[in-house]
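Of the protein chains in this complex, one is absent; all others appear in place.
Right, subunit A next:
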Amino acid sequence: MSDIVEKTLTALPGLFLQHQAAGGSGVPRVSVSSRLGSLIRSITALTSKHEEEKLIQQELASLKATVAAPNTTLRLMKECMVRLIYCEMLGYESSFGYIHAIKLAQQGNLLEKRVGYLAVSLFLHENHELLLLLVNTVVKDLQSTNLVEVCMALTIVSQIFPREMIPAVLPLIEDKLQHSKEIIRRKAVQALYKFHLIAPNQVQHIHVKFRKALCDRDVGVMAASLHIYLRMIKENPSAYKDLTGSFVTILKQVVGGKLPVDFNYHSVPAPWLQIQLLRILGLLGKDDPRTSELTYDVLDESLRRAELSHNITYAILFECVHTIYTIYPKPELLEKAARCIGKFVLSPKINLKYLGLKALTYVIQQDPNLALQHQMTIIECLDHPDPIIKRETLELLYRITNAQNVSVIVQKMLEYLQQSKEEYIIISLVGKIAELAEKYAPGNEWFIQTMNAVFSVGGDVMHPDIPNNFLRLLAEGFDDENEDKQLRLYAVQSYLSLLEIENALYPQRFLQVMSWVLGEYSYLLDKGTPEIIITKLYRLLINKSTTSETKAWIMAAVTKLTSQTHSSKTVEKLIQEFSVSLDTCMRQHAFELKHLQENVELMKSLLPVDKSCEDLVVDASLSFLDGFVAEGLDQGAAPYKPHHQRQEEKLSQGKVLNFEPYGLSFSSTMSSSGCTGRQSPAGISLSSDVSGNSAETGQKETNSLKLEGVKKLWGKEGYLPKKENKAGSSPELQPIAQDSTLVENVDQMIMKKDQSQALHHSEEEAEKQRLASTLFVGLGSESAVSLLGKTDTVSHKFRRKSKINDTKNREVTSTHNINCSSFSPLSNAPYEDNDHLNSFQDKEDIGLKKCSLGSEFLESGLKSESLTELHLVENFSACSLSPPSLFEDNSMEIFHPPHPTLSSFANEISLTSSLLEELNEHVHSDLVELCNNEMLKVSSCKIWKDDCLLLVWLIVNKSSLELKNMNLEITSTENFKILEHPGFCFPVIEAESTKSIQHHVQMEKLFTEEDLSGCVKYKVEEDPYIQLEFSITLSLLDFIRPMKICTEDFGKLWLSFANDVKQNIKISDSQANLPFALKTLQQKLRLHIVDIIGNEGILACHLLPSVPCLLHLRAHEGMAALWFRSSCSTLPDYLLYQCQKVMEES
């Protein structure tokens, strides 16, 4: 038998060739692809993968020869393409044919073209370079009179088209929107949809045409346009609210069965269309009661029409429910939707059950009762054999987790994790478990055990935030010192016992966590010396599977522990071993450890016990090297310039050599401070410490948790005193459910069930209910309480402390520390002032507090008020005008109030100035009229006080009547802070009199120009209130004040600021004169000119209340290089903008 088979098999190919000859081009199924057929058959007959590979390679070789041959007909080429596609599908490389596919699409007749296009769409991807060659063909086919050709071109365009070539075909496709054949119109819309996806701004101008497509008489075209609308509405729902009516009408027609029967699918009218529309309506109605109102009817109708008989109606129902829960809620509909969800959940069909769970997952937060209704089903799903159902159930449980059911839910999740192998699942689930454990952990032991499980399972695939957060939690602790200790102790113990196990392999991340915790907190152990732990760590260190990153962590832990012991043999051994390690990093660590060990005192001060949370004072300016630098400078070394500065100089100076000595500005500050100020290095380092900047970085460091003890070597003076105030308000941990109450609950529930359903409960059932009661406990609602008899208490134990409060405390203490430790050497202010400064800062907003130095300057400025005054007047002489000068012609921009006559205005001003003595004392703007009517006029004036901006409102009663209940209110915005109460009330304003109100304004958020608006309300006799609205524009410049510092201080400050912005701007000839340019800046921006050295100038200012900003300006060949530095990251940008404006104007 077998040899007969063999013989016939060998004869087969011959027979087939014969057919072809005999039947000519007989039957499509065979002859068209007969070569393909034989290929497929021979592949099927093969037994091994290797044989297949050989065969395909042969085939490819012959194909390659055929397609490359010049005499290959297009018809043969078509056949080759089909075979190529097949080979490619099997996973073999066939890129040699790509170009021929394009050629075929270009040259072939219709049939060949079709295959050519197909091959192109299958072979090439969107960014393939060969795709450009297709553009011409597409353009040609789009212009063809043959409908089939046009269709093909549109099809290929909607599948794959190079983005940059869209303009070439766009007009042609636009024309097709008016084509008489609906299939062409439809495909054109689809092609435009594709364009909208890949290059939305290129089709923006044809949005109107989409509307036309939406109103097309053909359903297919209309349906196609919905894709575009869905996308556009997703991006910007508010722009298409007006179309809601149309969509609702269309949906009504569809639901009502007005479409051609063709579009029915299993006797349901156009389900795809319905779902598309429901989705659009959901997007439109979200958070919008008015739009939602329009859709209620049709949604109700859809729910009603969808009779449950078929999958497709379930699909529509599901979308309907989704929409109902997305839009502005309507109780009636919600009720119906909830019933629908019930149908899904209770369905025996597994697909529907899955969708039911999915629906529950997203409505559960709105409606927790729903979960209670279906709790038994959910429990069943939890043990479902299909992992997908299980996972969806866990997702659902994750959403309803609270402090009382957390342990059960997390346990279920861990069980699932143990079975799952897929990386994506592990990552997401591990993240969720960690989050829940952190939020709701019922106790120390549980928390550590759970996290151990997370680390062991999640291993090295989990998100790096998880171990970081965990360690931070341990380190920062909670409110109760004792609790913290216990938690840490428990962690140490559990890790030690884990390390006890022989040959246990832990993920690297877990080892890192362990080594950090052991290094930090093993001192809490009563028994056992560091020696034992060091030995354990050492064993890890020499383990081959430990990565070098982990080794660094372990080494850091060993270093910490070494400081706690006297002498350790293991450490000696370790040092010896790793001093010759091939890993340079390890070698360095070993050397560091060695040297530290020799100096016990230093080591102890560097590595104090339990100080991981304290802020590190990093001497960012490396001031301890200042002496070295000064020495170098004295010997004639060039001062250091940062990389970007060097580069810039290179660029601006071109190739010309600079023979002049470099301008003194920096070398002088450096060397002078180097020689004179260096005696007190603390003073220098202070400049970096004091600046808000370092406070910021310090905070960053705590956020990212300084884990490597080795780094602490760079701390200048060790650690700041331990932070004292830990006043927290988190409630104590509530005792978790007692067993007795639990049993009670179950009993209650069973009773209830018995009454209502008269069900007989088996043991198993009871077990399930027990599980249910533990799972659904504390789902916040009355029914939950009544059903389960428990109050909802949330434990905040492991929730991180409220962050703002925390940082505030921290920041205050840190500034405090800095001030105490090293403020005095620099500032002239007496030491006692610091307290005052602190209290001052305490009051300030956090963001502004960062800058203690600025406020220090401010304060010193205040002290020498009279002096400042003098300067101010001098500085502002050009931009500020005293009232009389109003009538003079001057170059500055002054707002001339248009309405009132001059005399009355002058009168008013004199009145004003008499009213406001401050006007004479301070620099101020002119009176600007804000609003008026026949009765009343409101004008205002800005007074630029040193410490704030004072807005003075003048309310003039022009009439001869009394104005009563006069109210002035300033609208509060996020940009401003008004120190006084923003409203003001005068019971009466007499006829023809003037009242004034003052407001101190502070800037809350940086801006260039913002309007401060308000309104005035008043009554005339018994008439109703009359309201007048006004607004005044405040600019950033209103809040900028000069900062008077000397060159030396400038140098120090400059180094301490991290945020810098550089920009070259063109300056006009008149400004080429540097002093003149600086003068302009001084006058218009209120900058203080600190110094002018050669062609460089330095200026300083601060933003009220105390954010300093420094400017370095260098003029060079019609260009000015501006270089801002500030402690605030955004201020330089704003100032730069102002500078540019000023420079352009003048």
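Following the convention adopted for this analysis, a residue touches a chain if its C-beta (ideal position, glycine included) is under 8 Å from a C-beta of that chain, and two chains touch if they have at least 3 such contacts; residues count from 1.
We adopt the following convention: contacts and distances are computed from a predicted model.
According to UniProt, the chain absent from the figure is "Adaptor related protein complex 1 subunit sigma 1", selected among "Transporter", "Peptidoglycan recognition protein 1", "AP-2 complex subunit alpha" or "Adaptor related protein complex 1 subunit sigma 1".
From the options A:F96, A:Y265 or A:F591, the residue with contact to the unseen chain in the full assembly is A:Y265. Only one residue in the set A:D141, A:D216 or A:E319 touches the chain that does not appear here, and it is A:E319.
Of A:K64, A:H179 or A:H227, it is A:H227 that touches the chain left out of the display. When the full complex is taken into account, the listed residue touching the unshown chain is A:H310, out of A:K103, A:H310, A:K343 or A:R399.
By the touch definition given at the top, subunit A reaches the unshown chain through residues 5, 8-9, 12, 15, 19, 22-23, 25-33, 36-37, 40-41, 44-45, 82, 85-86, 89-91, 110-111, 114-115, 118, 121-122, 125-127, 147-148, 151, 155, 158-159, 183, 186-187, 190, 193-194, 197, 220, 223-224, 227, 260, 262-263, 265-266, 270-273, 275, 309-312, 314-315, 318-319, 350-351, 353-355, 385-386, 388-389, 391, 422, 424-425.
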